[in-house]
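One structure below.
With one protein chain withheld, the remaining protein chains of the complex are depicted in position.
And then subunit A:
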Amino acid sequence: MKYQTQKIALAYFVVAMALFAVQVSLGLVLGWIYVDGNFLSEILPFNIGRMLHTNSLIVWLLLGFFGAAYYLLPEESEREIYSPTLAWIQLAIFVLGTAGVVVTYFFNLFEGNFLLGKQGREFLEQPLWVKVGIVVAALIFLFNVSMTVLAGRKTAITNILLLGLWGLALLFLFAFYNPSNLALDKMYWWYVVHLWVEGTWELIMASILAFLMLKLTGVDREVVEKWLYVIVAAALFSGILGTGHHYYWIGTPGYWQWIGSIFSSLEVVPFFAMMAFAFVMVWKGRRDHPNKAALLWSLGCATLAFFGAGVWGFLHTLHGVNFYTHGTQITAAHGHLAFFGAYVSLNLAIISYAMPILKGRDPYNQVLNMASFWLMSGGMVFMTFTLTFAGTVQTHLQRVMGEAYMDVQDQLWIFFAMRFGSGVAVVLGAVLFIYAVLVPRREIIEPGPLEQDRIAHDPDHMAAE
């Protein structure tokens, strides 16, 4: 660790991983409710559990991004973070706000109060005071990182990262605008939801991935930057008007069906480019970096993002297809693999890279971490398949044959049961990951004679630590 203030990232990563554990545990509970519909129906109604599952995901991913920014910006801009105190205040606001949301929803406090009570807008359910807190924390963060970058070296990575973070914060302001007209409400709602995950978050993802590739493969910065610019251009070109794929059936004019279909079909391009980028960089690499776990997560991230966000997104983005699949389990399949591939894996990649350095355990063996990658990714891919099959059957029975929703849900039971099984694998993988980055202090697997011989005699070979 070159800069002392990079240590801030450690706290952000730890809080993020705690919320990650909460998020996947709630996912498991929800998965069981799909199997047994009355499970916990009095204590934890499905809608509350679902809100906690999605919101804790968003918050921990954001905390991971903030942590990543605090970790990589000092190295990139060759400066200490402008104010560590502000970073701590920002984290405190986020923790307080998150606790506030959980308590308010769990006990249904302040029913109907405009400032303190629940708000029903999907994903933007935070009470108003928490939303204000998020904006204040975001402003503190932006001030802090912008001052750091402005005073230091400006690279393509810092510029794209800041562009993504500023865009993220500004677009959140649409969360405060909630017109009573339902069509307009949805229209602006997507400005936050879509333009986050298919716009600004992609910029953040691409820049963090570029940083990881730079560090892990040692390829020239110039080459990494060229890729980064092409990826970002493709993401913005397709993603902004790609918002149209949410405007098919909400009451907006019919031409959105064509704008949405055409532009969102191209959204697969930046994800393909990110996958190609990651593999080409490793191929051209000139450094055998010891942190194989971080490399595994980086490549896994680019690959699963391409399939989850790119391929599974394209699967139901054309309006002729979406007319039938809209709101079925196909959407759930896409949502799970897209978030896991693109943003969960990215955060776990930067955490895997940074944690050994932040905790002063560099080098150490990360075989448990790598095992958690296969467990989590395997579980997630299996879940995606079960939900895709469930969605296909659902689309046919419900939308083509016209059977009633609940009758169809009954017939999907076997898929939901299998999905629960894959959820168990994901939760075990998540717990293993958290254990692997926080607890072990020594190598778990000793190298055998072949590997020891290579370490001893081949000067170019780096041990997988």
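Operating definition for what follows: contacts are C-beta pairs under 8 Å (C-beta built on N, C-alpha and C of every residue); 3 or more make two chains touch, one makes a residue touch a chain; residues count from 1.
Heads up, the rule we're going with is that contacts and distances are computed from a predicted model.
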item	value
Protein name (UniProt record) of the chain left out of view, among "Cellobiose transport system substrate-binding protein", "MbtH family protein", "Cytochrome c oxidase subunit 3" or "Formate dehydrogenase subunit alpha"	"Cytochrome c oxidase subunit 3"
Touch criterion as defined above, residue of A:Ile89, A:Leu142 or A:Ile262 at the omitted chain	A:Ile262
Among A:Tyr3, A:Trp166 or A:Phe237, the residue in touch with the chain that has been omitted	A:Phe237
Touching residue (missing chain; options A:Phe110, A:Tyr229, A:Trp249 or A:Phe307)	A:Tyr229
Residues belonging to subunit A that touch the chain removed from view	220, 222-223, 226, 229-230, 233-234, 237-238, 253-255, 258-259, 261-263, 265-266, 269
